[in-house]
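With one protein chain held back, the other chains of the complex are shown just where they sit.
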Amino acid sequence: MGRPLIEIDPTKPISEYYEVIQNRWHPDIPAVASVRPGEVFTVECPDWTGGQVRNDDTATDIRDMELSPNHHLTGPIEVAGAEPGDLLVVDILDIGPHPKQSWGYTGIFCRHNGGGFLTDHFPHAHKAIWEFDGVWARSRHVPGVRIPYLAHPGILGTAPSHDLLARWNERERKLIAQNPERVPPLALPPEPRNAVLGALRPGTPEYERVAREAARTIPPRENGGNRDIKNLTRGARALLPVHVKGAKLTVGDLHYSQGDGEITFCGAIEMPGYITMCVDLIKDGMNKYNLHHAIFQPSLTEPRFSSYIVFEGYSVDEEGRQYYLDAHVAYRMACLEAINYLKSFGYTAEEAYMILGTAPIEGRISSIVDIPNACCTLWLPTEIFEFDIRPRKEGPVRVVSGGRLPTARWEDR
Amino acid sequence: MGRPLIEIDPTKPISEYYEVIQNRWHPDIPAVASVRPGEVFTVECPDWTGGQVRNDDTATDIRDMELSPNHHLTGPIEVAGAEPGDLLVVDILDIGPHPKQSWGYTGIFCRHNGGGFLTDHFPHAHKAIWEFDGVWARSRHVPGVRIPYLAHPGILGTAPSHDLLARWNERERKLIAQNPERVPPLALPPEPRNAVLGALRPGTPEYERVAREAARTIPPRENGGNRDIKNLTRGARALLPVHVKGAKLTVGDLHYSQGDGEITFCGAIEMPGYITMCVDLIKDGMNKYNLHHAIFQPSLTEPRFSSYIVFEGYSVDEEGRQYYLDAHVAYRMACLEAINYLKSFGYTAEEAYMILGTAPIEGRISSIVDIPNACCTLWLPTEIFEFDIRPRKEGPVRVVSGGRLPTARWEDR
Amino acid sequence: MGRPLIEIDPTKPISEYYEVIQNRWHPDIPAVASVRPGEVFTVECPDWTGGQVRNDDTATDIRDMELSPNHHLTGPIEVAGAEPGDLLVVDILDIGPHPKQSWGYTGIFCRHNGGGFLTDHFPHAHKAIWEFDGVWARSRHVPGVRIPYLAHPGILGTAPSHDLLARWNERERKLIAQNPERVPPLALPPEPRNAVLGALRPGTPEYERVAREAARTIPPRENGGNRDIKNLTRGARALLPVHVKGAKLTVGDLHYSQGDGEITFCGAIEMPGYITMCVDLIKDGMNKYNLHHAIFQPSLTEPRFSSYIVFEGYSVDEEGRQYYLDAHVAYRMACLEAINYLKSFGYTAEEAYMILGTAPIEGRISSIVDIPNACCTLWLPTEIFEFDIRPRKEGPVRVVSGGRLPTARWEDR
Partner (left out) sequence: MGRPLIEIDPTKPISEYYEVIQNRWHPDIPAVASVRPGEVFTVECPDWTGGQVRNDDTATDIRDMELSPNHHLTGPIEVAGAEPGDLLVVDILDIGPHPKQSWGYTGIFCRHNGGGFLTDHFPHAHKAIWEFDGVWARSRHVPGVRIPYLAHPGILGTAPSHDLLARWNERERKLIAQNPERVPPLALPPEPRNAVLGALRPGTPEYERVAREAARTIPPRENGGNRDIKNLTRGARALLPVHVKGAKLTVGDLHYSQGDGEITFCGAIEMPGYITMCVDLIKDGMNKYNLHHAIFQPSLTEPRFSSYIVFEGYSVDEEGRQYYLDAHVAYRMACLEAINYLKSFGYTAEEAYMILGTAPIEGRISSIVDIPNACCTLWLPTEIFEFDIRPRKEGPVRVVSGGRLPTARWEDR
């Protein structure tokens, strides 16, 4: 279905595919393929780490991961006729695991190597492997739960213009300067080491210049990029700003599923896979609709739940310190409440954390004007559990422990 | 349906009902009524301002509002058998506008008197009046849109213990001390002026003591309180921490509908109304489920939409300043994107702002680990509009202006 | 909300309201009120029997009911400007139980007095009383289940023209002639006895003529009428053919909830109540849209379920006799399967039958071309039960019997 535009075999070394891979944003990375509006095409992607994670029962690969080569993205793809100011319409027609790899993983990253939303509570590396059985993913490391298919690209973006890139680098540099030694860091500056830039090959002056200037792919920005929006799934329509001629569409960091926030950092179920797209253009769309960012229209075919337990957090932190309408703190507190709740059924904290990272939870900003507390809520669908987790008069039944592996599996505990 | 427990006529002065009203949180406000687990009962509530807002076409009432008497809440109601540590189960069986008032209002508060989420962009007072026609609310001040019924209590809470109250006052005092002169303020300390404390009458030593100690009702806290969660609607089940004997349940600040965030501050469609509840207890529930905050289970009968436009914001502010995973900034930027988009159809900024405050939009924390940018999304259901607002190749049609009132209606522009 | 157009007190004898009641269809029944397009108004209705059923624990009232005066409907209401060929738009803005009666009932009618879809299996009268607690109805006669609010008018129709009425009478007469002695009958001819015709008073020639000609209100027909569509609930929009000048809108037979098919005949939760509507016209709409029947658009705020058990039936009857694509037989067989399934949890057959009549089950024609079997499916939402009814390896747990009344309560068993 759709023209096979770029093929990547995840069982081979990623370096064999560097010509169609980029791990930085820059307008001068050459296009590796070209499509026309209305065309349907399929692109394959490695997992975000380019194959650094193994299907086993330890977390040393997570603990020791080299982060600078990430994310390994496929592209850029030129869209004929696209010009700055246009809105690039991207219909996601299909997306799924790569035919050669039917498993994915979730990682909790160490505090000193990546961190995560709750890194103060979870400073050590952990990993869960998920097996894909069609519409469900199951993990031998997380008992009692099955996660429905909600595959999406963590990253879908266009190339920045030179001017936009310069603004990114400047504003992020200023932030880093506030606390350059922080662990984890506040942001990541351009990093020439391990830059992969497609047709630009190391050793050339053009490679060196671009690698020195190019932005990292971690944050979402005005080009879309690493938005990690779980709802960009099969059937969704993304609309992306065009900043350079040809748009230069790039895609990768595919997830089988993810909860809002992707809270364990590598919190989704990460996988290599394929994505089928159809592109179109709304000429001068940014101006017509007064937009500065990407927008999207969600799919009709997301999993829909009718039963949730909703946890609340306010902007008062673990030590009782009061913040001013801080939705970050409030969502963290809601996550901790949910983890505590799940522990009452027998889950370990790490299992609960990974459930919240991978399951299609909703993270909502419920109120943001009631000074001084923001109220954020975490919506946990009850139907993903194989037992009843709703609150009952008799209290929780500790049903989960039977599913655990018999031996300690995380060497860095 | 259900025992009529407390009746309030919104056409009469609120002062006639002070015996069943409280506008502060304190454990020593005496209960005004008592219910047993399993009992179904109905409580009436004034609007949060106790009737300060008129059904007219000016916003002087919003601009000049006396804020210290708010919120006007009904209660507290004693629940037989409730003890500290229990979870109070509150089934919301029905809720709606008061039979004597079939309209509500939304206010944008001045920067110097209340403010709001986008107060830097909307420093002046505005108001919209909404007429209730059953399942739909329509406003002569906001053309082209109808808001479906999603009534809920902005405030549903239990009394704090003395110890918890002391902690609230201490942590909020510290925050205020960081910038005591800020406009709008960071938080509000106890305010004896205009305290309404039910059976405790002004002039008595007990009133004076409680008024001096009692917490304001603006923020949500560990007792539930002003969570402004739009999904606590008919059919939802709230579970609230019990901190004092008898729980002392209090309810008010009823809304016909609200968007996630309640971004204009008085952003819901505010109304006097009634709420029918049934209460029950999970004994020692806080401990059994490891909880510190309220939780809830949403209703089967919320309006469900299948078509949305989703706007994105990242933690880079209007001036291009970069923040670290700041979901507050990111949601603000998403709100501004949505307002700009709606302006392309002919809406004024104020109309668009009030649509986002009142319509059942969803505010999501989509990613919160992609340093340095949080990504928040605002989900706008397209089916509330009487015209097609989805992005089209030909661009937006400016259809809205015909619905506007012919003359300027906001005197403080 | 909305102009109170017609008020009826269900605690008084229905005969006090005969001036605004009709129980037959005829173009010459005079309008009792008038409304304009765009107007919002509220109408009260008796239950369909005009108060013949008591809130008690016997079924003698069902067994012995006088059926000829039914249904007791409110109207007709003239719509200004409506002409034959128009589509009358009726927005159902609100609907609910009458403020003076917070209970309803479901009846299984005797085979010799009304019957029902499964009358061969349930030849005797039974009754269940349901108490309304806002969004939920519960019955002391049907344990373990709660039915969510899905109120709708069983009957919403316009007056037939003289010509249309003549065609109805002729075609139904021919059907009756096929088996005039059948019990229950194939159809009901005009019945002057107990005709209630609003302003037309018994004894006058006009009353006698109209009573002799007027059609019974049991079946749905080209005027809408007794369609018993559960989805015509708050928020739905009905579009009805106009056959006479002024449309003559009539409403009644209100239900708190009902399953598709209303299979026990009086299978909904029947109640007196109110309905708030807003009317409008699509001029010449029948012709513009090539329509001969009513259509509707459902509400955004129906209860939505994500978990169902679906039962199947084919057009082979209880004795193994094969029918040709007979969806009636197929749906009956699906109903029997569902009743048998529910019995495995301890329900009596009558309890199960009444659950299927009242709960928001969906009845679907899944296939109708696979000769010789139609396949009909019955979708039972699992979330209405207070225990888990999904199929499990260990089989069903018989949990229900504890909720039953201690003594036999149906005298005609």
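Brief remarks follow.
Chains: A, B and C, in written order; residue numbering restarts at 1 for each.
We adopt the following convention: a contact is a pair of C-beta atoms (placed from the backbone, for glycine too) under 8 Å apart; a residue touches a chain by one contact, two chains touch by 3 or more.
The model shown is predicted, which means the values in this text are computed figures rather than measured ones.
Considering the entire complex, the omitted chain makes contact with A, B, C. Checked against the hidden chain, the listed residues C:98, C:141, C:230 or C:248 yield one contact partner: C:230.
Although one chain is not drawn, the whole complex shows that of A:113, A:194 or A:299 it is A:299 that touches it. Contact with the undisplayed chain is limited, among A:28, A:61 or A:383, to A:383.
Listed for chain C, the residues touching the missing chain in the whole complex are 87, 89, 116-117, 167, 171-172, 174-175, 184-188, 218-222, 226-231, 239, 260-265, 267, 280, 282-285, 288-298, 300, 306-314, 316, 320-328, 331, 333-334, 337, 340-341, 343-344, 362-377, 379, 390-393, 395-396. Where chain B meets the missing chain, the touching residues are 304-307, 383, 388. Mapped onto chain A, the footprint of the missing chain covers residues 1-2, 40, 92-94, 97, 102, 132-136, 148-149, 234-235, 276, 278, 299-305, 383.
What we mean here is this: only the chains that are shown with their structure count from here on.
Where the sister copies chain A and chain B meet, the same residue numbers recur on both sides for over half of the interface positions. We define each chain's centre as the mean of its Cα atoms; on that basis chain A and chain C are separated by 51 Å. For this pair, chain B with chain C, the centres built from the Cα atoms lie 39 Å apart. Centre-to-centre separation of chain A and chain B, using mean CA positions: 32 Å. Counting partner chains per residue, chain B has residues 300 touching two or more of them.
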